[in-house]
Each structure stands twice: as C-alpha cells, then as structure tokens.
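Below is one structure, written out as structure tokens, with a few remarks after it.
Every protein chain of the complex appears in place save one, which is left out.
Right after this comes subunit A.
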Amino acid sequence: MPADALKCKECKTEYPLEARFVCERCFGPLEVSYSAPNGDPAEIKRRIQAGPHTIWRYADFLPLAGPARSALPTGWTPLVKADRLAERLGLGEVWIKNETANPTHSFKDRVVSVALARATELGFDTLACASTGNLANAVAAHAAAAGLPAYVLIPHDLEEQKILATGAYGAQIVAVTGNYDDVNRLCTQVSGERPNWAFVNINMRPYYAEGSKTLAFETVEQLGWELPDRVVGPIASGSQFTKLARGFQEFIDAGLVEGSVPTMNGAQALGCSPVATAFAAGTDVCKPVKPDTIAKSLAIGNPADGPYAVELARSTGGSIDSVTDDEIRAGIRLLAETTGIFTETAGGVTIGTLAKLAERGDIGPEERVVCMVTGDGLKTIDAVRDTFEVATIPADLDAFDERFAPAVA
C-alpha cells in the first residue's frame, strides 16, 4: 500500500512525503495517505505471514520508501487471554496486548521505529523528542542501535527509573523546568531551528503516528484474523487511540478482515483529563489543563489529537472515561494479580477504566474486549509502594511458623 502524500486532516491539502507535520494553510495535522494496496487480500495476507516477527511484517501499511528494517527489532508482542481478570470483572472475554514486551518496555518502540526509519530515508543525522518518559527511553535506545546522537527533552520531575533508563543509552537528556506541555512548546520551537534534527513527534510526527497502527494489525492477526468488539486504550495526546482505529479500518478496507471498527473506549487519569472532559461535555474542544496525576506518561494537558479522539469514541459508540490515582493503583494491582503482567501507571488507567466500564454495565457478556497495556510497571515502581505488606522475621523456623501457622489438617 504505497504511501503517496501527506494530507491535512482538516482542509485536505496535500504535501510531498517530507519532514513536515502541520498544514501551512490551516495549521491542521498532516497524515500519511496511501494508494490501494498491491495484490488481492490472500496475497497481502501471505506477504504479512511470511514477514519477520516485528512491526515490519506490516510494511505494506507503513510509510517507508525502501525495505523496512531496524537495528532494534520491535513489536509482535503477546496478546494474552486474561480469563482470571475477565472473571473478576464479570466479563466474557478479555485480552491484554502486552506492550511491556517491547525492547524498551513500552509501545513507543513502535512509533520510534517508523519515525527513525523514515528519518534515515530523509537524511537526518540526529534524533530528538519531547517526552513524558517512555518515548525518551525508546528514542535513546533506537538512536544508540542506529548509531545516531539523540537529544531527549523531558519534564524535570519525571520518574527516576525513566531518566536512568534513558541515560544508560548515551542520549543527551535535557530536563526542562516545566510540565510536558512546556517541553513540547520548546521542542516545537527548537525543531524549527534545527533542520538536521528529526524530532520524532514533531517534524516526523505523521510517520511516527503510523507506528501505532501496528498495535491494531497485530491484534487482528493474533485473534486469528478477527476483530475485537471493543478496545480500551489510554489517551495522552490521542494519537495512539485514533491510529488504532485507523489500523483496524485499513485491514477492513484491504479485505483482510470482515466487520467494523471496534467500540473505542479511551482512558484518562482524572488529574489530566481534558479529552474525557470534552467527551462528557458533548464538545470536541479540549480545554487545556495543568496535569496533576501519578500517570505521568499520560500527563499531556494540551492533547494534539484530542478532538479526533472525542469524535472516534462518539462515532463508535464508545466513551472516554477518567479514573482517580487510587483507581490507577488498584488497576495496576488487579492486572498484576490476575494476569502476572506488571504495568506502569498508564496501564493502571486502562485497567481502572475497564473495571469502571464493567461496573457500569457498558460491556455485554458476549463481547470480546482488548485492552492496550502500553508500558512496564518497573518504570513507575513508586505507584505500588505501600499497597502491600512485607513480613519481616528473624531467620528462625519457629518465627516463620508463628507468622505463617501451617494449616491444621
């Protein structure tokens, strides 16, 4: 499915496939547009199935000119059937897309892989990003693997785990005294002044965003070429959420799967919920907020794709909900205790929202639900501190027996 242009989502003006992200006429976002895929559905499917177990098996649906490859293979993460979680919530069928299994333990490896591959084709020599942490990890690692210098700009108060895991790769970390939206503003300015830098989520954003489609592609393939009925996923900028739907739609349009785009449920933290607020108010205008939540990876107060996320939730009969910090912690524990998957706070937001939807009775007993668990709990380890008790005892059998009395036969 060859990419043929960048197209404004608002006014439809077309541009060549360059490093540009905003329509010069109306400032709308640019998105990659494709011509029809080469070959019939059976042929495309065979090509996918013969491909590597990485995101590049879907190269037909990604915006690269040449053969797709990367030094740090990404994707084809497990889709785990979560029967114990489903039972706990009184649901029929729940699956977890386990993105902790990526090289830097979040879905950001997907978007960075595509942005880096395209940046290389376009001749850039430095990789950069504005990040809430997971993206910093991914940019640093993929740049290191490709042998490019990297600059990652982050809010100064990020989780220490994310900062340390980024610095290890040799990237230049720039901690900005401000929140993510301040970092993003600065990066937008820097990006305009550094023509040889590929900011993955600014001047490379149209290509970067395409990487999230592979989450939908893998989900369909791993379900045996079937669609889920419902998807629950986190919303920060809204980019991944909207690209999930686009991925499902492209597979439907290509004849690879039958049905329609699933009901889309977005998940936000109450302390940063501009998209959920707009959804509840019945508008698509997302009034910016100053984030205050433990879900720092979702702490974008001024979400670029917010209006499209609201429209998508509405058009598929879904919703956008928000959960409190305590519900986030409970969501992390619930997932860990029922599936063995330890997720970061963003996953807690997603599972907390799943629990809320279940309790509200929004999910039918026959529905097949897929939850996007986008990152690893080891990066936000403080979120589970003091949510369980450690028994401290002397190295003495009697002390052990006293604390854990054997069951009486």
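By definition in this document, a contact is a pair of C-beta atoms (placed from the backbone, for glycine too) under 8 Å apart; a residue touches a chain by one contact, two chains touch by 3 or more; residues count from 1.
Just so we're on the same page, contacts and distances are computed from a predicted model.
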Name of the absent chain as recorded in UniProt (options "Phosphoenolpyruvate-protein phosphotransferase", "Branched-chain amino acid ABC transporter permease", "Inner-membrane translocator" or "MoaD family protein"): "MoaD family protein"
Candidates A:Val285, A:Leu378 or A:Ile393 - the one touching the absent chain: A:Val285
Of A:Ser70, A:Thr166 or A:Asn201, the residue in touch with the unshown chain: A:Asn201
From A:Asp4, A:Glu121 or A:Asp182, residue that would touch the chain that is not displayed: A:Asp182
Hidden partner interface residues of subunit A, rising order: 10, 21-22, 24-30, 130, 180-182, 184-185, 187-189, 191-193, 201-202, 205, 209, 236-240, 285, 287-288, 290, 300, 302-305, 307
